[in-house]
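This is the structure I have questions about; it appears just below.
What you see is the complex with one protein chain gone and the rest in place.
Coming up: chain A.
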């Protein structure tokens, strides 16, 4: 019995053609006849061919490896020879560190880009978020409300009324009414046509219309607006205007006292509305000493209304309220109004400001005071 090794010797000789003719014939015959021997031969072939291929592969690998080295070497010589600079690979010589940096950049630039964008977004998101949070929590922006009346609120109901009238009177043409955009209150400063209101009431005004209790209308123009103290001086433009009549109140140049009973008249709606309360602080919103705090319930439209004490001295001009605090309204102190009139007098000596000197309200009962007062309080309508 032959061993496997003996068969291998036989196979090798057979493959190399070193077997004599009869031996070869007998082997071929046995290979076809014996499956075991056939299997052995197949395995032998696979083994040796694998070995040969493996040898071939190792050679190829070496060859290709050498090709790469040769290529790099050739590139290096090309790079070193200055005359041949612009040949195959016109790459400039770069240092090892730069090479690394370039590789890093080439490999990670997408990641770096994403990281940078995230960082930028995070920074701006945080900044804007904080800013928004701060503004949302700052009391000054949210709390203070200027009491200018936006006519759009009441326009709807007004329109409904007009419609009702139209349907009642078929055929009666109603001229289109141009409605004012904003409204406020104003009061007479002098008998000869100067008025006072709040500066924010007339802000952005194209034209102003002043309307009294008796529905008499005057066109007015702005003489001066003091945004800081929220005061505005208007003058009646109409040629046929003569006088308001003698003003019954005087302007207090000093400060009013804490706890004084005060009241105001204003036009938060179509009719004049009376409001009463006490002077609750001698400083206004956020501690602003140009204003008083008063405990009078006020509404949009009250802005620019007169604030009077029990004796009928005008002590302030109503202009706003604190939305966050119950019953806290604000009024500009009359001393600032007096000072403003003085400075206007100095600037334009031609225009005379005859402030009233005689208080006709002192000592009268409140209804009598109001009866006299309401002729000097007006609606200020603002058109844009």
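Definition applied: a contact is a pair of C-beta atoms (placed from the backbone, for glycine too) under 8 Å apart; a residue touches a chain by one contact, two chains touch by 3 or more; residues count from 1.
Going forward, contacts and distances are computed from a predicted model.
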Candidate names "Periplasmic nitrate reductase, electron transfer subunit", "ABC transporter permease", "Extracellular solute-binding protein" or "Sigma-70 family RNA polymerase sigma factor"; UniProt protein name, chain not shown: "Sigma-70 family RNA polymerase sigma factor"
Among A:6, A:257 or A:270, the residue in touch with the chain that has been omitted: A:6
Touching residue (missing chain; options A:25, A:71 or A:101): A:71
Omitted-chain contact residue, chosen from A:50, A:77, A:135 or A:289: A:50
Chain not shown, touching residues in chain A: 3-6, 8-9, 12, 43-44, 47-48, 50-58, 60-61, 63-65, 67-68, 70-71, 74, 88-89, 99, 103, 106-108, 110
